[in-house]
Structure formats: structure tokens, C-alpha cells
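Pasting a structure here, questions to come.
A protein chain is absent from this complex, but the other protein chains hold their places.
Up next, subunit A:
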Amino acid sequence: MKTFFWLVKREFWEHKGGFVTAPLVAGAIGFLLNAMLIAFGEGHYAGANFHTNFSAAYDSADLAKAGVVVDGLLYGVTLMILIVTAIVVFFYCLGSLYDDRRDRSVLFWKSLPLSDTTTVLSKLASAVIFAPAIAVVVGVVVGLALTIMFVGVASLHGLSAWPLLMQAHPFKVTLNLILLIPLYALWALPTAGWLMLCSAFARSKPFLWAIALPVGTGVLVSWWGLMIGDSGFSRWFWPNVVGRMLGGLIPAGWVNSTSRVVHSSDIDLALHQGDPAAALDQIGLAFHYSAVTNPSLYVGVLAGAAMIAGAIWFRRWRDDS
């Protein structure tokens, strides 16, 4: 356990820029853009109804709606930062078991009594648990800062700050986001596994392997579909194989695999009825975790675990440094 902790720490020493600085910068930019938007609205429309994502909230008649805007803000900012982290993690996975073989520092790590299994798992955990967790923390902090700014501005428009804040659910949203990390990790496993397998396996250019193999296969499948005049398999193959192998890091990628307890029409309905709070509640934890019952998720987890096992094997025996 102690070794695992230090191995994760090592990953963060090496990738502090991607894991910590990048989400911080993204958060700062997000904050700045929102502040600019508010300033623009205030300056040009002098507090009249202007269209930003806050506009609904300036309606003092409907505090509940205003609260939803605050909640949406937290989700939105975190999502944006998670996307940045996803890009970082994609390339992190590709380099995770390759870069140290290329610069031969793998020989130093291998001179220490560290098992290859622990090493690979520490990198996997950094990719799908700890890096997203940092993104969530940064997202929530930036979101709360935005909330404070927003409430401050709203109070200038005659809304009282406290009732407005009472209508928002920052703690619930934060808790939801944190509880979604395990689902994110499970959903991302096939992609992380595939990228790490390529990283451990490739003698050079892991990026090319990782992209060319699934996309090339997809093209072949599509071509075959055209030849036999039935593209059904191809339509299944692209999202369920190519998509899961390369796109699993995209946050909330599972929403199309939820068991649809919620229908998007329900969300539309709630929005049309002017009840965004109900709409937001529809896509709560229960909605997200209903994806667990979908074979797409657990088959992906199994495939991901198999690819991680492959990566561990290659890490042990790849002998080219």
C-alpha cells in the first residue's frame, strides 16, 4: 500500500503539469470568461434581461430557477475541466509505459523492488481516478467561486443572496460529482487499458498503434458492410468498439448507455414547463448509475481489465531498453 502511494506520487511528480496545472489553468480561464460575460452584460444592458447562462437567474420571481443555474454552473465548469483532464490523460496513458522505455529510465525503476503489476496499476489509478478527482476538485472550487461572484451580481439586481443560495445545492452537486468518479473510471477502463497496452507493447510510435488499429478495423468493417449491403454491424462496431477503445475518457460518455429510466423527452418536458430543477434532478446519480446494468459497460470493464493484464505482461517482458 505504501509502495502504491509512492508510485502514484511519482506519477504526479512527473505529470504535475498535466494533472494539476492544466485543470487549474482551464478553471482560471473558465472563471475569467464568465466574469467577462457578466461584465459585458452589465455594461451593455445595464442590468436588463440579457442572454447569458445567468439570464434565467435574474428573474427574482423564480428563485428555484436561479438555484438551478447555480447548480448547472458547478456541473458545467467541472465538465469543462474534466474534458481538459481527459485530453491530458489520453496522452498520459499513451506515454505511461513507453516514455521511460524510450529514455531508458525504466532501467532505474526496474532496479528497485517494484512489481510490474503495482507499477501499471498505479499508473492506471492515476489516469482514471486521481487525475479526474483533481479535475472535480478544481471544478467545484472554480464553480463555487463563480457562484459567489454570480450571487454578488444578482444581489445588485435585487435578489437576496441567502435565499438564492438556499435554492442551489452546491453540496449535493459536489457529492454527485465525486460519486460519479468510480463510474467514470469503469467507463474509461477500456480506453485507458487499450492506450496503456499500446504504450507497453509498441517498440515505437504508440500513438500510431493506438489510433490506427481500431480505426483501421472500423474502416474494414464499414467497407465490408458496403460490400454486402448491410451496414448494421458497422453501425454497431464504430460506437461500441472503436468508440469505447478511444473515446472512453470523454466525461459522461455513458449517458447513451444508461438504461433510460429517464427519457430525454421527460427532460425536454420539464424544461418546457419551466421547471429546470426537475430536469436537472432527472439526470441525477440514479440516472448515471443505471449505465451499470448495460452490457456495454461491464463488457468494456472486462475488456479493459484484460488489456491491463496484457500491459502488465509487456511491462514485465518487453526487453528493448
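In this text, a contact is a pair of C-beta atoms (placed from the backbone, for glycine too) under 8 Å apart; a residue touches a chain by one contact, two chains touch by 3 or more; residues count from 1.
Rule of thumb we're sticking to: contacts and distances are computed from a predicted model.
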{"item": "Undisplayed chain, where the name is taken from the UniProt record, one of \"Putative membrane protein\", \"2-oxoisovalerate dehydrogenase subunit beta\", \"ABC transporter ATP-binding protein\" or \"Transcriptional regulator\"", "value": "\"ABC transporter ATP-binding protein\""}
{"item": "Full-complex contact with the absent chain, from A:Leu114, A:Ile129, A:Val241 or A:Val255", "value": "A:Leu114"}
{"item": "Contacting the left-out chain in the complete assembly, out of A:Asp71, A:Asp100 or A:Asp281", "value": "A:Asp100"}
{"item": "Contact set of subunit A toward the excluded chain (per top definition)", "value": "2-3, 6-7, 9-10, 13-14, 100, 103-105, 107-108, 110-115, 316-317, 319, 321"}
